[in-house]
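Sharing a structure, written as structure tokens. Questions coming.
Every protein chain but one is kept in place in this view of the complex.
A and B label the chains in the order they appear, each numbered from 1.
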Amino acid sequence: MKPVLQTEGLCKRFGGITATNDVALALAPGARHALIGPNGAGKTTLVNLLTGVLAPSAGRILLNGEDITRLAPQARVRRGLVRTFQINQLFADLTPLETLALAIAQREGRGARWWRALGADSAIDDEAAELAARFHLADVMQRKAAVLAYGKRKLLEIAIALAMRPRVLLLDEPVAALDPLARRDFLATLTAAVAADDLTVLLSSHLLADLKRVSDHLVLLTAGELALCADIDDVVAAHKVLTGPASTVDVNGLHRHHHVVHVDRTPRQVSVIARIGTGPLDGAWHVEDAGLEEIVLAYLGSSETRELVVAS
Amino acid sequence: MSTASVRPRLVHAARWRPLELAVWLAAVAAYFLLPQHALILNEIAIFALFAVSLDLILGYGGILSLGHAAFFGAGAYAAALFAIHAMDDPLAGLAVGALVAGLLGLATSPLVLRGTDLTRLMVTLGVSLILLELANRFDGITGGADGLQGVVMGPLLGRFEFDLAGRVAYAYSLAVLFVLFLAARRLVHSPFGYGLKAIRDNRLRAQAIGIDPNRWLMAVYTLGGAYAGAAGALLAQTTGFASLDVLEFHRSADVLLVLVIGGTGYLYGGIVGAVVFKLIQDALATATPQYWQFWMGIVLIAIVLAGRERTFGLAREALARLAARLRGGRLSTKDVA
Partner (left out) sequence: MLTLLFDGVAYGMLLFVLAVGLAVTLGLMNFANLAHGSFAMAGGYLTAVLTNQAGVPFLLCLPLAFLVPALLGALLEPTLYRPLYQRSHLDQVLFSIGLVFVSIAAVDYFFGSQQQFVRLPQALQGRFEVAGVGIGRYRLFIIVLCAVLTAALQWAVVRTRFGSRLRAAVDDRATAAALGIDVNRIFLFTFAFGSGLAGLGGALGAELLGLDPTFPLKFMLYFLIVVAVGGTTGVTGPLAAALILGIADVAGKYYVPELGAFIIYSVMIAVLMLRPHGLFAEAAR
């Protein structure tokens, strides 16, 4: 199955800082992807690169096989690549109804029409109103976005994205700064909204717990590098926790056939999380299944980043 | 409890408000009721068109321009030269003036897309100064400091001769203002108009819904230029005269002041502001003929210091409510965010 959105060797450097390092992303069509990484890992930078807000220092981006690396953001939107912003980006002076109608008009290719009023096409008007209602915005759809409450603004942010009828939807930390209850409600609304089969979703966050509810693929980003990009079930199946007495087990030998992610040593025992390859496994190791959290934390490495991801 | 039936439709925002009709009726009534003031009414109408053209660029496009006189002057000279060397039909000259200014707008629009407000100020000022220099240098064509005299126009629509009292001139300018205003009005209520607001509000977001900000801004800048050119053409045609004054800096400053007085972003600001400005200017010019520029400066300073919103106190608040109704009858009172 060809990936619907993929990158090859994507790099972004800001002066001396490499924010994105040789990323080879591949999004499976119709799948829900979770883009996980601690703060500062480069999630928003990656989304900005994919949508064209930032130009890459190197590499390519392909949407349905078409090279979109040089395309302006609005051109990518027209090809079905839509995003939401972590910090709500709305039109302060427009109402939700107007904003959604404008987005729909744009989608239909009627955005540049100047001789007929925005609401003259009643189909657009109706669709905008219906979309607003679906996102609990019916009571505020005539109020300017600048005066909307925070929760409504987040909902509007999603509504706009869906008004574009995206083929690939990138959600940049949509639940950041929401309390756990609000987060759960929001994710439920979101899940219902993106239930369409042919929509590919990438949802980024630094919180692991919620994302297991909405995604089936995991994209793990640490310090600008792609550590994992695969189906969650495959990830869990491929990684194991190996434990054994410090005196008898050979960690170096493990390196030869398997990908060692993280090693924990105490004077008596060694504990390893590894992705099991095709080679043989020393019988001295005691093998157990690894949980998703364990695996992710193992890839994240240092203890500070772990704290960031676990805290929810 | 019914839901869909009481929902206000978007298209209602584009409906004509009674107040708008009142404005235009008053303008037409002035033709009949104030024939002795036809000359100044004509000036007001031209000025209003000029201000509306800047409102499109500044109020809707968000482009801060200090050189809008460039288009006004280009249109004035183009129309004057057309009348002298080609045809004396007013409407043809009007079209030429608007076209030339529009092309100038299109050619210079890439300059205002990049950089900051300061950059735009300078680039627009620079363009108008270049034009002024050009007009000065090629005084063989433009008449230089003396200007182009004797721009005699033929009868309007083949029937109406321009009279010395200026009544035909006023009717002409008012008609042109009305037609162009109608077009602009349609534009600002259209998806394109909302898109302009969107670009001004949040460029990133506008791109995220598929709008190409540069193209749209170029379009509105060109249109604003064309409208200003039409105003300039009207001036040249109705006064029979075009001089370097049409490209001077004070023209750009005056029209900015008009929009300060009238307000930007709802189109009628140009008309309201032009009326008030001309009345103030007339009053000041008769009181202190030599130094009215001084008082203009004081007025500018005072308005800005007092706050553009608080300047006219209660009257201003009423105007704002008027403006809200003119803009589009939203039921919510929380318009001013």
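To be clear about the criterion, contacts are C-beta pairs under 8 Å (C-beta built on N, C-alpha and C of every residue); 3 or more make two chains touch, one makes a residue touch a chain.
As the structure is a computational prediction, the values presented were derived from the model and not from experiment.
Student: According to the contact rule at the top, which chains on display are touched by the left-out chain?
Tutor: B
Student: Touch as defined at the start, partner being the missing chain; which of B:H12, B:R137 or B:R321 qualifies?
Tutor: Touching the chain that is not displayed is residue B:R137.
Student: In the complete assembly, which of B:A14, B:A27 or B:L66 touches the absent chain?
Tutor: Missing-chain contact among the listed residues: B:L66.
Student: Any idea which of B:V23, B:L91 or B:L129 touches the chain not displayed?
Tutor: For the chain that is not drawn, the touching residue is B:L129.
Student: May I ask you to list the residues on chain B that touch the chain which is not drawn?
Tutor: Within chain B, the residues touching the omitted chain are 58, 64, 66, 110-111, 114-119, 121-123, 125-127, 129-130, 133-134, 137, 249, 253, 256-257, 260, 291, 293-294, 296-301, 303-305, 308.
Keep this in mind: only the chains that are shown with their structure count from here on.
Student: How many angstrom between the C-alpha centroids of chain B and chain A?
Tutor: 48
Student: Applying the document's contact rule, which stretches of chain A touch chain B when the two form their complex?
Tutor: 51, 53, 72-74, 77-78, 82-83, 85, 89-95, 97-99, 101-103, 105-107, 110-120, 122, 125, 128-129, 138, 142-144, 146-147, 160, 163-164
Student: Where on chain B is chain A touching in the complex?
Tutor: 3-4, 7-14, 186-187, 189-195, 197-198, 201-202, 204-213, 216, 330-332, 334-335, 337
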